[in-house]
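The other protein chains are all here in position, but one chain of the complex has been omitted.
Entry: subunit A
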Amino acid sequence: DDAADWNLAAPAEFAKALLANRLRLAATAASPSSRVGHVTPSCLGGAAGSAISVLGNTKFACGVSASVVELSAAGTAAAAAGCHPLLAAGVVLNADLPPVCSRAFRPGPPSDLAQALTVQMSDALAQSGCLDAAQLTVGPRHRLQLHVDAVCLSADGSLPDACLLAVSAALANLCLPRLVVPADAGHDDSNSGPSVRSTAAADVGVRRCPSGEQFRPAVLRPGSAVICTSFVAIDNDQLLSVPDGREEALPGAAIVRVFTAGGGDLAVRVVSVQMVGEAASELVGRCCREAVERHAACLAGPLAR
């Protein structure tokens, strides 16, 4: 009770006293497995691919929807707009922080944090080298377009970590109906990916296979994933991995976010490092090493296929 009263009256001093004694109250500090997180794949029936990730008290739900677009119209639009590489590849990603997940977010347009999170996720996926856009091709004139929507259910720090965990798992569990493309005279469709040549000459557009057959496009290369690991550096001395909301808000602390990608045939590598505040280069190097280790643990644990 005294500790709870002290935490209520002076949270900054309480947190410093805990850290001085090498103690953490974050839910992710309980065990190494809690810092890796937990994923429930294919849990939302309304989406073609879905996953719910739990990392401490932070929870994200990600759903992937697919639509068919004509290649000529999409290619022209991408070239003209100079758009983000992820959009040009046919993946539309949005991260949402609705008011249901925290008191800090209000109804209406997405907050600055939500927009920044969307940009972080898009850049990480585009730079990862794990996306295989060829899997989205449907015949010579059509392509699949994926809408990846990550919605936060509970926000308590390390938002990019939980968000990317859910996005990677949802893309890995994508399951679509088998599509049939119209037969173009004299055109070889043997390398057109997951489509099936139709013998009906009267087809004018893409159709679903009547047998109800389904296929799983490997949009993320098999065995690979894109992961984010957050750290909080205090006084260039202590390093807290996967911090909660209270630890991220500590005064004078630097936040380091390391984005890693790889797995399967691809070597695990650091894609980018984002830092808020100042931290020594040795500490940033240590963050990168621990992030690579956590990436391997995620591939072996919640993202194992």
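Everything that follows uses one rule, which is that a contact is a pair of C-beta atoms (placed from the backbone, for glycine too) under 8 Å apart; a residue touches a chain by one contact, two chains touch by 3 or more; residues count from 1.
Please note the rule applied: contacts and distances are computed from a predicted model.
> Looking at UniProt, which of "Aldehyde dehydrogenase", "Nucleoporin 43", "Enoyl-CoA hydratase/isomerase family protein" or "RNase_PH domain-containing protein" names the chain we cannot see?
Of "Aldehyde dehydrogenase", "Nucleoporin 43", "Enoyl-CoA hydratase/isomerase family protein" or "RNase_PH domain-containing protein", the absent chain's UniProt record names it "RNase_PH domain-containing protein".
> Which residue from A:34, A:127 or A:145 sits in contact with the chain not drawn here?
Only one listed residue reaches the unshown chain, and that is A:145.
> Among A:17, A:134 or A:153, exactly one should touch the missing chain; which is it?
Of the candidates A:17, A:134 or A:153, A:153 is in touch with the missing chain.
> Just name the one of A:15, A:39 or A:93 that touches the chain not displayed here.
A:93
> Among the options A:53, A:118 or A:173, which residue touches the chain absent from this view?
Looking across A:53, A:118 or A:173, the contact with the absent chain belongs to A:118.
> Since one chain isn't shown, list which residues of subunit A touch it in the complete complex.
44-48, 50, 57-59, 61, 63-70, 73-74, 77-78, 81, 83-84, 87-88, 92-94, 96, 98-104, 107, 109-110, 115, 118, 122, 144-145, 147, 149, 151, 153-156, 176-177, 179-180, 198, 200, 203, 205-210, 212, 245
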